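Okay, here's the structure, questions in a sec.
Omission of a single protein chain aside, the complex is shown with its protein chains in their original locations.
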Amino acid sequence: MILVWLIVILMAGGLLAWLAQKWHRASPRWIALGSVLATLGITVYLWLAMPAATLGASPWLLQYELPWIPQWGVSFSLALDGLSLLMLLLTFFLGLVAILISWREIKNKVGFFHFNLLWVLAGITGVFLTMDLFLFYFFWEVMLIPMYFLIGIWGHENRNYAAYKFFIFTQASGLLMLLAILGLYFIHGSQTGTYTFNYFALLNTSLAPEAARLLMFGFLAAFLVKLPVVPFHSWLPDAHSEAPTAGSVILAGLLLKTGAYGLLRFVLPLFPTATVEFAPWAMLLGVIGIIYGAILAFSQTDLKRLVAYTSVSHMGFVILGVFAFNEWALQGVVMQMITHGLSTGALFILAGFLYERLHTRDIRLMGGFWSRAPKMGVVALIFVMASLGLPGLGNFIAEFLTLVGSWQANNWLTVFATIGLVMATAYSLRIMQKVFYEPSLVEQPALPDLTSREMLIAAPMIVGLLWLGLYPQPVLDLAQPSVQEQLQAYSGSKVEPKVAAVEAPLSIAEIDSVYFEAAVKDLKK
Amino acid sequence: MSVNDFIHLMPLLILTVGALVSMLVISAWRNHKIIYVITAVSFVAAFASLFEQHVAAPYTIEPLFVMDGFSAFYIGLMLVTALLISMLSYAYFEQREERKEEYYILLILSTLGACVMVISKHFASFFLGLEILSVALYSLIAYLRTRERSDEAGIKYLILAAFSSAFLLFGMALVYAATGTMTFTGIATAIAAFDRLPLLLITGFGMMIIGIGFKLSVVPFHMWTPDVYEGAPAPVTAFIATVSKGGVLGLLIRFFMEVDGFRYPTLVLIFTIIAIASMFAGNLLALMQQNVKRILAYSSISHLGYLLVAFLAGNQMGVEAITFYLVAYFITTVGAFGVIAMLSDKDRDAERMEDFKGLLWRRPWTAAIFTAMLLSLAGIPLTAGFVGKFYIIATGVNTQLWLPVAILVLNSVIGLYYYIKIIAVMFQQPEAAMEPRRQLRPSIYVASMGTLTVLALLLIGIGVYPTALINLITTLLNTFTTLTLR
Amino acid sequence: MADLLWLIPALPFAGALLLVLFGNRISRGLVTAIGAGSVGISAAITLLLGIEYLSSQPAYYHQEVWNWFNVAGFNPSIAFHLDALSMVFIFVITFVGFLIHVYSTEYMAEDADYSRFFACMNLFVGSMLVLVMADNLLLLYLGWEGVGLCSYLLIGFWYKEPANGYAARKAFIITRVGDTAMAIGLFMLFQAFGTLHIQTISTEAVQLWDTGAQMAVIIAFLLLGGAVGKSGQLPLQTWLPDAMAGPTPVSALIHAATMVTAGVYLIARMHVIFELAPVAMMAVAAIGAVTLLIAGFAALTQYDLKRVLAYSTISQIGYMFLALGVGAWSAGVFHFMIHAFFKALLFLCAGAIILALHHEQDMRKMGGLRTSMPVVFWTFLIGAASLAAFPLVSAGFYSKDQILWLQLAGENGSVWLYAAGLLGAFVTSIYTFRMVFITFYGKAKTHVGHQPTMAIKVPLIILAVLSLVGGFIELPHNFGHVVLFSDFLSPILPTISVVPGFDQYEWMLQLLAAVVSLSGIYIAYLFYISKPELLASIHRSSTAMAVHRFWHSGWGFDKLYDILLVRPYVFLANVNKRDVIDGFYTGLARVTEGFHMMLSETQSGVLRNYVAGVVVGAIMILTISIFL
């Protein structure tokens, strides 16, 4: 039930924020802040309340199921495991940041803005939680519409074009996934006679190779576009650079992660054989992404666009790792999802700070800000270093694990991926150089240093990155059982969900009992 | 005719009576409100009378009519739609000096025609229903006499409709000549005899397809659609887009199911081509279109294409999908045109892009509703349109119509572009210079606003919890004679 | 006592953190206290540890601070491992580091970003300590990158000057190239051993591979890649001369004494792997030999005082590689220590001069400083002597002589390497004293502004003493035969076995070395003091000038890389700035619009065309239905 609350709180908060604008101008901010804080609180509580997560009797911590469209075997089924818990933490944290960042930036239609913001978050939450493929597609779409509005209404000059592009790319790919989902649904139905969209049921579908291949490509289409992998990336720079800061943060920090999450959650367990066939190509795509993105990032002059291309490059590591099929790589991927969320989000926030002050994103018009805004300089330095994978910061752990893992799978591609790190250095340092070091060509207005609110936003991200870089163990432990779960198919045995049959919705108090039951079930097997 | 016959024809009779009564009242005393009330009442009564009859088993009135769950559902659907349209029409016509009262008679009559078609199982009744519908429509389209666009639309529709019904009739004649009967069941049994269809029959079917295709405005018989949609008054456009097409579609399904046209690859091929062509032509034509009414016209063409994809499946699920999609499509279309009707003023309908510029900031709720409608047309979740499209795609995948489904997907991507284009326009900041369009007597908008809200709620409701509707459809269709045979 | 291990790197880090957080709010005095103080304390702890270590000879100290992470058995931890080798390094780092910090308090006194400077310096000291104390290669890698970062920050310290920023980025990126190779090496090591724990690897490698095993060779080469990157050896040496853009103390600490010798440390640390890969060892030696010559000749032609020193650093590290390459491990490390002393000394003197001459670095504008800055002169002279391996008195003589000697005497030494080393020594003494003579003799060309005070003088003197007496802990066996240093390292590093019956020739070689060094000095004297016209005659010959320019440009490596790598990359980037793939999608959209245009032509609005349309459709349908 608590899982449902997460979504409900966000959606209700969104509506409330929209309506509340009537009677007080600033109220939407506070409502949004409150609801996101609430969800964040719940998630943190969940995390602390279940050390069981690391035991991994069953990776599933919480489940909730409710029939929705019984005729089609669609059910409103949510489930939480370590992976999704991590993703939720990231989601709500970045959501919080997004709200704080818009505190000053967004001035018109505050209510509607926060409505969209919260609904995006709700959609993302749903994507991370749902265990029913129909519902998954549902949320997958739900998170796009408000995002489209965020870009289209509060974006920069070229927002409409960017919004269209974003919307059409993601929709097109999503529809392909829908086809694949339906294909899977009917194949499973014709095999077992029970037509259902339930994830755990569909896991046991036995697929003919070519069928598996086609369906896999259907899913991949959606996820690779969202990730994005290089031939399909071209929506990303526009969307990221035109969106308002909060939008960019959520795009880079969360929406891209849904693609990675989809790969982990669905593609790997559903199509074990097909993915193995496809792996070398996928890894190749990843490497191409790493290098291509890096080269493009190097040449950009629009700061946000530059950062956007860096995420293309960083996401290359994700797909590289996912298709290495070993625990190091997958853990690396999970870390990458989180740390990239923090570091790139932070860079976008930085771009936002600069834009608020200078009303430009063109780095050719910036320069020498270190002397004027030392605090900002230090903060920027840390984030830039994170994005080039400096040891001691989270991204390093992520990339190193990924590469260690992918090395086991494919040496040469890993070599090229590693070369990507050098390129990362090139573009990252370019940011520092142009923005903070060498004096700017044009005279810039006075540049006030970071305010306390902005420090309040930046500080937790820095701390988080350091923490992830120096003591990532808690995160890795949390992710470990789920990663194992996804990898089962590749350790020989066919995937079969180790989940206790779904009972009535659980409350926090009953978690242990779930464990007990799960354990019992395992014993019975 | 027995009492039972009367009970089962009650909806139609009520409509007829309603039309007559309002005619008399007008002759006695012109009053918009009263006529309006009579119309509404007759629609409601007709709808209520549907519940009087137990459609568990199909009831046939030889040789013309058959009343079963299927027809009951379609009649109900069309009655509700007509009711909603009449609600929207009130405000629309109230602002215009023309003699508004006859409009309602025509509305009732055309609805009657559509209903007749749905329950007919005989060429004669089919033809009569069609003509009642069409003739009423001619005058409805051209109802606003002072607008030359209206007249142009009227004449175009008239000529083309008559032209196409000539084809239809000739086709019927040929079929009749070949089979010697005009009841669907008779034809079915007759052609069951042939192992391969004789030329006469095939030609006949082909020509009938032309007639039906015209009413459904599918490619290549679609050309009239944008002009008529643009020229006709917004509520009438809504009516053409929904009720008239619904009636014809219902008839098409019945007829095709009866004669089991799916056995003949030729016919399937024809419909496949039509479906694909309609999807492409509709979406591509709408792509850069600047006139909202025309955009909706083109989009309706492509939506008929989508419907035909489910039609091609030719099984229970297909019909369910069509029916569900039709419901969603009706709600959406009526809503969309309702919004246009609401924003229109005396001189012209609000059909240009600039009429919608910054609407969200001027009339948030109207804009929100319109956005919902457009998203539903685009098949985005949380709206009925999504479930409908999902239903259709599912049907297609289930029956392995890969090509049509693939094209459907491709087209819904293309479609996105122009739907969100309108949305984007509504979300633009209006420039200060542009004053909001002149409002006439906001008080009279109550009915329209209420209707629109209801529609929006229905849209979301079905989108979020389609179970109830699906149940209704499946239960009602179980009594659909021909489906139960197969 | 070993529990204090973690403090050694922790203190400088803490200092850095404090300075970052509060640096611009607290007084300079406090900044100094934190900056220099933290390093000072860790120096003191080092000293204590060292004393204890010497008194009670343990194999090593080990301390695990916390477990970094553990993924499927890949389980590196934040743990420190202190043995003789790392002892030498942390000694140098903390002490020289401390001296340089003290020095900097005066040198940077005028600078606005005083606290930023010390923050970076502390960060550097901390990372460097982590580097040399890490017990697993991942942690070492952390320190490795950390020092890279600090070097970047400090080279670009005066960021307003774009050139500095360029130099900084160059340094970072080029070293990152090496690091990439190293990283791949780590992947392979992990694949082979399932861990990156250095001790484990060192012990297991021997059982796993026999000498010359392919894996070992590849890994060794990859690690070597990392080493040459950091240590400014061929082919990645080009960044080091430019790195002189940073403040002089930085050059002294990072680009002379400590960071650049990280490569030496890495090779010494992983000597097991290298010994399993003789080819790689040869490569190390060869690289060392070539580098020391190239850098030496380049140094001959420089006018910028610091650039001379930079090139000489490169070439001296070349010597260390030479030593490591033939397996003279302790000799290499010994030379590292001595070099740290005298090179730091030289840089600091150079710094004092530069400070005195209002940041003038061109030697041609210097001169006659012998009288005006006596202390600096004498200390510099000592440093120079040590660098030029002035016989008997200078420490450099002993360290370098040992290396040269082992080139011949060592089992896998060779005449060629020896010859290279000897030639290098000759060149070294020439450019060293060229520097001395130009700078301190002749007539003064620039007015001496700021006279060094205690904060500068004391470190100079201490370092001068060290670079004199430092050599006496390791004396050749034909006189004295002190082997304190090599004994100290013997538990860690294998001692090189000398070809039997070769000892009696050792004095000849020493004599030769001495002669070479002295003659070099004489030639420098000849050219720059007694007979300047010789120089002029050289300047007149065009070929000589061509060679001069070639050397001055550092053998044209910069240009080469610029043409081969940088320009193509930048070109590629700028060509594709608009992202061709995006163009493809735009094209797709255009095509669709084209279709729209075509179709909307059909909607002519003319009734008869519509009728025609219906007829066409009718004909199509009828043909289909009739003929199919």
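Here the chain labels run A, B and C in written order, and each chain numbers its own residues starting at 1.
Rule of thumb we're sticking to: a contact is a pair of C-beta atoms (placed from the backbone, for glycine too) under 8 Å apart; a residue touches a chain by one contact, two chains touch by 3 or more.
In the analysis below, contacts and distances are computed from a predicted model.
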item	value
Listed names "Sarcosine oxidase subunit delta family protein", "Sugar ABC transporter permease", "NADH-quinone oxidoreductase subunit K" or "Acyl-CoA dehydrogenase family protein", matching UniProt entry of the absent chain	"NADH-quinone oxidoreductase subunit K"
Displayed chains contacting the withheld chain	B, C
Residue, one of B:L13, B:L128, B:M353 or B:A406, that touches the chain absent here	B:L128
Identified contact with the non-displayed chain, of B:Y138, B:F239 or B:Y445	B:Y138
Residue among B:I159, B:M317, B:M353 or B:A447 that touches the chain left out of view	B:I159
Of B:I35, B:L88, B:L174 or B:L359, the one touching the omitted chain in the full complex	B:L174
Those residues of chain B which, in the complete complex, touch the missing chain	123-124, 127-128, 131, 134-135, 138-139, 142, 145, 148-149, 151-156, 158-159, 162-163, 165-166, 169-170, 172-174, 176-177, 180, 182, 200, 226-227, 230-231, 289, 291, 294
Residue ranges of chain C at the interface with the undisplayed chain	600, 603-608, 611-612, 615
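Here is the rule we use: only the chains that are shown with their structure count from here on.
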item	value
From chain C, the most remote chain by mean C-alpha position	B
Chain ID, smallest distance between chain and overall C-alpha centroids	A
Pair of chains joined by the greatest number of C-beta pairs in contact	A-C
Centre distance in Å when chain B and chain C are each reduced to the mean of their C-alpha atoms	79
Whole-Å separation of chain centres (CA-atom averages), chain A against chain B	43
CA centroid of chain A to CA centroid of chain C, Å	39
Sequence positions of chain B contacting 2 or more other chains	none
Touching two or more other chains - residue numbers and ranges from chain A	none
Residue numbers on chain A that touch chain C, as the complex places them	165, 230-231, 233-234, 237, 295-296, 298-300, 326-328, 331, 368, 370-371, 374, 378, 381, 385, 390-392, 396-397, 400-401, 403-404, 407-408, 414-415, 418-419, 421-422, 425-426, 429-430, 433, 436-439, 470-473, 476
Chain B partner contacts - residues on chain A that touch it in the complex	68-72, 108-109, 137-138, 141-142, 145, 148-149, 152-153, 160, 163-164, 167-168, 171-172, 175-176, 178-179, 182-183, 185-186
Complex contact set, residues of chain B against chain A	361, 375, 380-382, 386, 390, 393-394, 397-398, 405-406, 409, 412-413, 416-417, 420-421, 423-424, 427, 429, 465-467, 470-471, 474
